[in-house]
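Below you will find the structure I want to go over with you.
Every protein chain of the complex appears in place save one, which is left out.
Here is subunit A:
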């Protein structure tokens, strides 16, 4: 249950092709995250899998069955929407029970499943409230509950946490990861937040302009980004990308070095610059370094507190084994 294959799937809106031919396999029980900047087609891709949009050409297979022209309800997938899309005139219980009612399930079995979902999601005390009387996090849980009761082959999440505040987002992130460990069902999760992608995913799919840039585990993407786009997108703060003579010294068009792989010193080092804004987080300090002659700005991550002030001179030395090299097309040089 829950293996999804996309075979040369394309999607065009009129003349505009938003998804060029795309192949992807999602294995059973995987937590796959589609990540990319806004407008990269990740939500469209999710809606194609859900069946809410028709694909222009290609084939979608769910559990080896051709699902290309199967209506959404028959695909055995459940979706959690960005706006939660709860039914405002129904109580929490009725919201969660709605898909089972539509499936004409026996009421006793229906109640059993709804009660189970409520217990898993800590919603038991709110079953008779309306969505309007719930907080954002509770609404999110009701939306997940409505997805769980169907016991779907896979869950689809469309940026489910983007309407929550920062603290709640971290909590819900953990809860969804816990849920995945409990249910062991395939989950496809769309987000533009690379932190969510890194923390939750078994497998990340980085999308850019409808194209898959790279597929891999979070650490694979972190250690061996396939091109400059993935290198710049994954990791926080962003990787420093340097072009020009310095890159040519390493036989590359572009070299990349992550902020955490630059050693700082006040006296000596390979590169020299001037400290701009520094962000003190306690555990780490991020420096923005200017006037290095390499790039407009380099970001450096130093552990703990470092006594460097705005305008101070700073020396940087990259850890050579952590240097990434890219050619003129932006592809990684092994």
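Here, a residue touches a chain if its C-beta (ideal position, glycine included) is under 8 Å from a C-beta of that chain, and two chains touch if they have at least 3 such contacts; residues count from 1.
As a working rule, contacts and distances are computed from a predicted model.
Chemist: I want to check something: the complex is missing a chain, and I'd like its UniProt protein name from "Xanthine dehydrogenase family protein subunit M", "Thioredoxin-like fold domain-containing protein", "Molybdopterin synthase subunit MoaD" or "ABC transporter permease subunit".
Modeler: Matching "Xanthine dehydrogenase family protein subunit M", "Thioredoxin-like fold domain-containing protein", "Molybdopterin synthase subunit MoaD" or "ABC transporter permease subunit" to the record, the invisible chain is "ABC transporter permease subunit".
Chemist: Given the contact definition stated above, which residue among A:99, A:210 or A:235 touches the chain not shown here?
Modeler: Final answer for the missing-chain contact: A:99.
Chemist: Out of A:32, A:77 or A:187, which touches the unshown chain?
Modeler: Final answer for the missing-chain contact: A:77.
Chemist: Decide which residue listed in A:11, A:93, A:146 or A:288 touches the omitted chain of the complex.
Modeler: Hidden-chain contact among the options goes to A:146.
Chemist: Can you list where subunit A touches the absent chain?
Modeler: 50, 52, 71-73, 77-79, 81-83, 85-90, 98-99, 102-103, 146, 150
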